[in-house]
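For reference, the structure I am asking about is given below.
This part shows chain A:
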Amino acid sequence: MKLAALLSTAALMATPALADEIRVLNWQGYGTDLGWATQAFAEATGHSVTHEYFNSEQEMLTKMRTNPGAYDVVLINAAFTTQAQEEGLIAAIDPAPMKNFAGIPANMAQNPDLNPGGALHGVPWTWGLTSFAVNTNDVKDIPTTIQVFWDPEYKGKVSIRDDALEAVQFAAIATGQDINDIQDLEAVREKLAALMPQIKTYWGSENDWNQFMASGEFEVATIWSGSAARSQSKGLPVQFVVPQEGAIAWLDGLSIPESSTHKEAALAFIDWMIDPAFYVKWDAEGAPASANGAAAAALPDESFNKRVLGDPDVVARVQFQRPVSEENRKAYLELWQALKAAQ
Partner candidate 1 sequence: MAHVDVTNLTKTFGTFTALDDVTMDFPDGGFFALLGPSGSGKTTLLRTIAGFLFPDRGAVCIGGQPVSAVPVEKRDVGMMFQNYALFPNMTVADNIGFGLRVRRVGAAEERRRVGAALELVQLGDLGNRRPHQLSGGQRQRVALARAIVTNPRVLLLDEPLSALDKALRIDMQIELKRIQREIGITTIFVTHDQEEAMTLSDRIGILRAGRVVQSGPPRDVYNAPQDLFTAGFLGDANLLEGHADGTHLVLTDGTRIELPVRPGVFEAFAVRPESLTLSADRPRGAGINAIPAVLRQRIFAGAMATCIAERAGQSFKVVARDRDMPDLPENGEVWLSWDRDSTLTIPHAS
Partner candidate 2 sequence: MSALAYRTLGLIWLGAVLFFLYAPILVMAAMSFNASEFYQLPFRFSTQWYARLADNQEILDAAARSVLIALCVTAIATTLGSMASIAMFRHEFRGKRLLQVLLFPPIAIPWLITGTAMLIFFFGVGLGRGTPAVIIGHVALAIPYVIVVVTARLATFDPTLEEAARALGADAWTVTRRVTLPWIAPGIVAGALFAFAVSFDQFVVSYFLSEPGDSTLPVLIYTAIRKGFTPEINAISTIIITLSMTVMLIAARYSKFGGDR
């Protein structure tokens, strides 16, 4: 009996290594779901990759909470990694089996937000900016200030994402505040309230955003740096702007849910994702900046990431997102909900 049990356990343990289906939870169109990449990954390892998408970090967390076991790799903004770890949603990662981990510089690998409790819970993958882009068909003079969102000329042609944290931090920049330590929330509220009538609709995903830009329904809209690069490379008439007031910067990590049943395959996929070879190819289509120093170094000089994000002037203006306290998160959510409800 014991022997049989042992044998069957061994058999069970041996099989997952052969071919797993790993499920990735990410923004849509954000690197992990590139067809050529997953195909190459499948050919190299035998693991197939399927995707599930979220529209906000909140939704991402809730998806993990309510679907234990459903995901194997999750993209988490470093500002949320700690929360996910505290809720027991994600597992600590031993980077040793990843051959590409060595390329990640220490300041990234040991980023305290990705190492809650002193253990690595998110493998630094990409970083970038949340700023805005303008439709160059309609906006001839590229603006240099974030105040363009409040310009009556663009009334009904403006868009931001429906996300409490991002909206509040965006308004914090517009009111000259520290996004991680907002002192005057009332100013933020007023600023956003003034913004609301300008808004056409909220955008939910990059694809969505592209269509609205293509049809001319958006003229000024917030966007992520990587997405802007991708849109440009697709030939959309957009220009990414990092205004004088600055921009939100974020660091995204790849994590493995505690409930994942294919942790080994998940780790292999993360390793694949931080591979400089993958990144260079991705960047050609438009990508955020890589957290892997080796990958960033491999980029050609004309690359968007090298040009824009490599500019020390820009780097000096940006503010990195830090974890948000439970209390603030609630306050932001209520503020945003009340504003939306008043429409």
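Behind the choice of candidates: all candidates are chains of the complex that A comes from, given by their letters.
By our rule, a contact is a pair of C-beta atoms (placed from the backbone, for glycine too) under 8 Å apart; a residue touches a chain by one contact, two chains touch by 3 or more; residues count from 1.
All figures in this text were calculated on a predicted structure; none of them were measured in a lab.
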item: Chain A in this complex - touching candidate among 1 or 2; value: 2
item: Sites on chain A touched by candidate 2 in the complex; value: 23, 25, 28, 50, 52-53, 55, 63, 66-68, 70-71, 204-205, 207-211, 214-215
